[in-house]
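For reference, the structure I am asking about is given below.
Of the protein chains in this complex, one is absent; all others appear in place.
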Amino acid sequence: MGGSFQLYLIPGLPLAAFLVIAAFALRPGRDRAAPFVLIGALAGSLWLAIQALGEAAGRAPLWLALPWLSVGGLTFEVGAWVDGLSGVMLVVVALVSLLVQVYSIGYMRGEIGYGRYFAYMSLFSGSMLGLVISDNIVQTYIFWELVGICSYLLIGFWYRRPAAAAAAKKAFVVTRFGDLGFLTAVLILSFHRPAVFGFHQLAQMVEVGAISGGTVTAVALLVFSGAVGKSAQFPLHIWLPDAMEGPTPVSALIHAATMVAAGVYLVARAFFFFAAAPAALFVVALIGALTLFLGATMGAAENDIKRVLAYSTISQLGFMMLALGVGGYTAGVFHLTTHAFFKALLFLTAGSVIHAVHTNDMWHMGGLGRRMPITAATCLVGALALAGIFPLSGFWSKDEILAAVWSSRMPGHWAFFGLALGGVVLTAFYMFRLWFVAFTGEPRTEEAKAAHESPWVMTGPLVLFAAAAAAAGALKWRVPWTSGGFADVLGVHAGQETASTAVMALALVGALGGIAVAWAAYRANLVSSAAFNARVPAVRLLLRNAWYLNRAWELFATRVVIAGSAAAAWFDRHVVNGMVDGVAWMCGRASRRLRLAQTGQVQFYALVFIVGLIVGLVVVFGREESLLALLVGRP
Amino acid sequence: MSPAPPIPIQGYLVVSALLFSIGLVGVLARRNAIAVLLGVELMLNAANLNFVAFWRYGGGARMEGQVFAIVVITVAAAEAAIALAIVLNVYRRFRTVNVDQINLMKG
Partner (left out) sequence: MIAVIAEQLQTGAFWHPLAFVCLAAGALISGLLVVLSRNILHSALWLLPCLVSVAGLFLLLGAEALAAIQILVYCGGIVVLILFAVMLTRGIGDPDVRATNQQLAWGFIGAAGLAGVVLHLLSREAWPVASRANLGDVTGRLADALLTPYVLAFEVASVILLVAMIGAIVIARGEPQ
């Protein structure tokens, strides 16, 4: 395929699907076809992405850039760049999107706005693919914003529900904080002379030191701030649990597998900035570790199964950031890939359960294992993968991360390792808490008793995802359609993290321990959570209130931000407006004075006329020259 | 019968200039609109005097001077007619012909 126009079709097909669906398939009668348009487009994108990956992996990247806009010394291009990193991401995004859309046919059946759902989904898919395939940072930013809008539209899909509308707004506003940082980074780059936006060129410039160290660090930190927002890292994670108001396939696709991964992808894509700014890398690792741990703790205290998974996503993204921060580039991206599979799987199983039982609360479920065997089994696979149990995919990717943290030379890496290990234990704990409470034991409500398995449109993707979640570990050694392992595809020459068996064993023990505690507390009733909470009430208080972080943000918004806005508003009203009004007032005063010249007396005007005439005569004829010569032209 | 008249041309030019200025005073400083018109007539006559003087002292062969003077007289007549018609109208509307009392365009 080379650097050909077909690259543009990868995001282009879903975007075209958006236009088609929006134009023809929104009415209730005509929307039956909408999902198929999108699935067709995604199939095409997937096929093209596979081709591109096959060509680019481990070899020269595919690149096509067309000039778009040239203004004031800045040149913007529309470009597509497929190397190992973006190739893998493209395939993952296209594949997950495709399966989620198939699932959505069943999940969204009968919903009002069926067509609108698929229209937004196609816009999202196109934007996400566009983001991944971008070759320059400005284009990435544009698609970044686009996926943000799609997230808003899809979280608030049931816009008549106040909770959904509020959640959509919260998501948009919170990520805005991060996006502002990202935009500032782009602006800083635009001031550099020569202004270069392409990742490839920027990498070269950083390598030869053409950009000052301070600038590089600043850009890296600002880019990371964008990632903090999009990937729901501390402290901008508060939007993701609320985003569960959207339909479950949306949560699966956007808030588990793809959009939230965009932040991690961006850091990976712009890694050359971070590699040249160790301070920024430390910040990345720190935030990642904190997020990892906090997310896991909060997930352990939720009763809404989707919110558990949301906190889990936050925590797992923290793992990825931590990996990138300590230099484990391959580990972070590998976990991104495996996480996409098993987290999407888990969300879809949650959706299947919700669809059957009509509630999100795990304490209204129970005994679903017998009634929904496929869902339960696939969920178990996902849970095991998330917990990192051998030989499922999560084990391999998480293990690489732990190895990277253990062997890194970053100051404080042992603290990060401790947090990561704690995170592993907690992850296993909260995931199996969910699984045991929902799928084992006796049904706790009538709906739970009457639950039945979901239709094959929904369980089919579950099985496929489960297979992927189980087998994706193999990617470490061999990526399909290419000729190497994951590290080779990324162009990273392995040998950095040799998996030390001690770490592997430690991780496995930790995970199994977490599962054991969950089993003890929620299946075998050997340990009572009530008793625990009575002994250490602070834990429950902190965790149930999400470490009071929402409250903290609320205070910040109302006290600080609004106070600032009030000041700005005063300035605008009195100073800026005042200047404009001042000009008008001056004009009024001046004109009131000048108007007096218009006396309305015609003889006054005549007098002025005569005076002017006299002056004219003096000026023109004043010098010692002949009147006649001037008037007639004769010497 | 025509060597140049014994008066130098400046004589007529001076008379013309003075007459013009006198008429100008009338235009600028009289209140009655008709008085202003009288001043204008004086100025036109001064101009005519100038034209004829130059005709004569330019040799008297080319007739442009007199032709123009005739045109000026014609136009003065037309202008006087119209001006006085307007003055009549103003008188009917404002009940006065004092120019300085008609200042609707003030400001």
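Per-chain residue numbering starts at 1, and chain names A and B are given in the order in which the chains are listed.
Keep in mind that, in the parts below, contacts are C-beta pairs under 8 Å (C-beta built on N, C-alpha and C of every residue); 3 or more make two chains touch, one makes a residue touch a chain.
Keep in mind the model is a prediction, meaning the values are calculated, not measured.
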| item | value |
| --- | --- |
| Positions on chain A contacted by the hidden chain, ascending | 601, 603-604, 607, 610-611, 613-614, 617-618, 621, 624, 626-628 |
| Chain B residues that touch the omitted chain in the full complex | 1-15, 17-26, 28-32, 34-35, 37-39, 41-42, 45, 48-49, 52-53, 55-61, 63-64, 66-67, 69-71, 73-82, 84-89, 91-92, 96-100 |
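Note that only the chains that are shown with their structure count from here on.
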| item | value |
| --- | --- |
| Intercentroid distance (Cα basis), chain B paired with chain A, Å | 89 |
| Of chain A, residues touching chain B in the complex | 595-596, 598-603, 606-607, 610 |
| Chain A-touching residues of chain B, taken from the complex the two chains share | 24, 27-29, 36, 99-100, 102-107 |
